[in-house]
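Report on one structure; see the data block that follows.
For this view, one protein chain was removed and the others were kept in their places.
What follows is chain A.
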Amino acid sequence: MTGRSLLDNRLLCGAIGIAGLFCVAELAGRTGLIDPIVFPLASTVVGRAVELAADGDFLADVVSTLGAWAAGLLLTVLIAVPVGFLLGTLPRVESALRPVLEFLRPIPSVALIPLALLLFSDRFDMKVAVIVYAAWWPVLINTMYGLRDVDPLAKETLRSFGFGPLAVLWRVSLPSTAPFIATGVRLAAAIALILAISAELLGGGSSGIGTFILESGSSTDALEYTVAATIWAGAIGVISNSLFTLAERRLFHWHLARTEGTR
């Protein structure tokens, strides 16, 4: 293998990047550029992260966060996809609701957490509500965008064989929009994780990655655990994103093959 083909491997490239960052951070700590009291050494953090992976309490927190994340994401899809279809197929309804949506969309979802805390007495419900509110935008917008992209001739083809509007929706509009919905769900998954942890950080509660970070305190020792927990949060995000990307490639290879073919 030549050096060039080694660099072509994306996984390897990424690994080199991570290793590089690790070395720079470690070196900065060792040379005193960054005081290890202020920010822990990279090697210490990694050690703590490995420790956490075997820590039952921390794992329970991860499961709690992932539970809210999964429930929120599922609810998001169940709400946003039908609403997207409704708005995408009924232009009148869309124009009526557009101003409301345009107003709501720029509101930072994190800003709604205090409100959600007042509205929901149950912490889990609060988390799920915040997740759904933040995560439904990419799913909704991608669904509507995908519907607009459905080839009218594909719909006419089915109509010409005598299929009714519902059959056309089910057999043409839905499969044709599905890759767009999937992309929306992948984006929503990342947002949902951010919101789940934010809600835990702001709203407290008894369990969750955010709660773990909040309860670590501020001693040097606690800082190491905080950073280690943060690294796990990032890792979970990367893993979920890769899994969704993989699933998209599997399920919608026809979409990729076609768009790559015409380019």
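Some points to look at:
Going forward, a contact is a pair of C-beta atoms (placed from the backbone, for glycine too) under 8 Å apart; a residue touches a chain by one contact, two chains touch by 3 or more; residues count from 1.
Just so we're on the same page, contacts and distances are computed from a predicted model.
The listed options are "cytochrome-c oxidase", "Fe-S oxidoreductase", "NitT/TauT family transport system ATP-binding protein" or "Dimethyl sulfoxide reductase anchor subunit", and the UniProt record of the chain not shown names that protein "NitT/TauT family transport system ATP-binding protein". The hidden chain makes contact, of the residues A:T157, A:S206 or A:T245, with A:T157.
Among the residues A:G67, A:P175, A:G204 or A:G237, only A:P175 touches the chain that is left out of the figure.
Listed for chain A, the residues touching the missing chain in the whole complex are 151, 153-154, 156-163, 171-172, 175-176, 178, 252, 254-255, 257-258, 261.
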